[in-house]
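What you see is the complex with one protein chain gone and the rest in place.
The block that comes next holds chain A.
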Amino acid sequence: MNITVDGLTSIYHAGTPFEHIALDHLTTTFEPGKYYAIIGRTGSGKSTLIQHLNGLILPTEGEVQVGDLTLGKKTKQRIIHQVKKHVGMVFQFPEHQLFDETILKDVMFGPLNMGFTEAEAQARAEKYLSLLGVPERAFGRSPFDLSGGQMRKIAIAGILAMEPEVLIVDEPTAGLDPKSHIEVMELFKRIQQEFDITIILVTHDMNDVFEYADEVKLLAAGGLIREGPTEDILTDELLLTDHHLEIPDIVKLTHDLERKGIVFETVPRNTEAFITLYREWRDARAQ
């Protein structure tokens, strides 16, 4: 599923003292099956942009094309509902949306809204709960008895069970412990590869972006500043500092080592790759 954003402008509270231009004539595309990261400092328009991608906000000007569906200023509810079927959205702190008596029922909520039968919805819910490692005996428990990290997983399962072709995740690791953090990030990578869906990640954590994303879109003040492969953008220290973004630790380390004369052929994307490259460099030097 291709998403094309064309000249998208979004204004909050138009005509009031609170008027605020969140997005200013933004044009970009999201290709199917890729892992995107949208970065930029607070207030750059990241959250607004992603809410346009599944019709939660409609454009003040411009268009968003989702597959063969078009979202414009006056798109009908019926079309928006269709878009939501294709584009799933995991909000910040998704555990705040849990409401049902049991874990299973809560996960079935999305599929049921999408018009699946009770049996189909249940099959899907069970499939994705198992995928997330929730044991079957826990299905009947209340989601409110769980820990924060577990609740978040259930909430994510609730979106996955709708089987979207594009999955948008907004700060999925905010407030999680380090172990759950890694689990959640690994999960998104896995479902991107296993089910061949597009992931659009919004985050402040540049380490995650560098490790997981294929492509990066950098926003500032409602406009697109740069887009391209992750290794091009996140290794540009000047660009990142200009936009008040952290430089990924591994990039810092690699650049520091370069200054000391230890030069790798590529910038490693994760710890394992780093160790491998370092070994190769040592072996090459020993010969």
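One rule holds for everything that comes next: a contact is a pair of C-beta atoms (placed from the backbone, for glycine too) under 8 Å apart; a residue touches a chain by one contact, two chains touch by 3 or more; residues count from 1.
Heads up, the rule we're going with is that contacts and distances are computed from a predicted model.
Visitor: Report the protein name recorded by UniProt for the chain absent from the figure; options are "Peptide/nickel transport system permease protein", "Malonate decarboxylase subunit alpha", "Energy-coupling factor transporter transmembrane protein EcfT" or "Heme exporter protein D".
Guide: "Energy-coupling factor transporter transmembrane protein EcfT"
Visitor: Of the listed residues A:Leu98, A:Val134, A:Leu245 or A:Val267, which contacts the missing chain in the full complex?
Guide: Looking across A:Leu98, A:Val134, A:Leu245 or A:Val267, the contact with the absent chain belongs to A:Leu98.
Visitor: Looking at the whole complex, which of A:Ala22, A:Leu104, A:Leu146 or A:Met162 touches the chain that is not displayed?
Guide: Checking each option in A:Ala22, A:Leu104, A:Leu146 or A:Met162, the one touching the absent chain turns out to be A:Met162.
Visitor: For the chain that's not shown, point to the residue among A:Val66, A:Met114 or A:Val216 touching it.
Guide: That would be A:Met114, which touches the missing chain.
Visitor: Provide the residue numbers of chain A that touch the chain removed from this figure.
Guide: Touch set of chain A with respect to the missing chain: 13, 15-18, 51, 54, 56, 77, 81, 84-85, 88-89, 91, 94, 96-100, 109-110, 113-114, 144, 158-159, 162.
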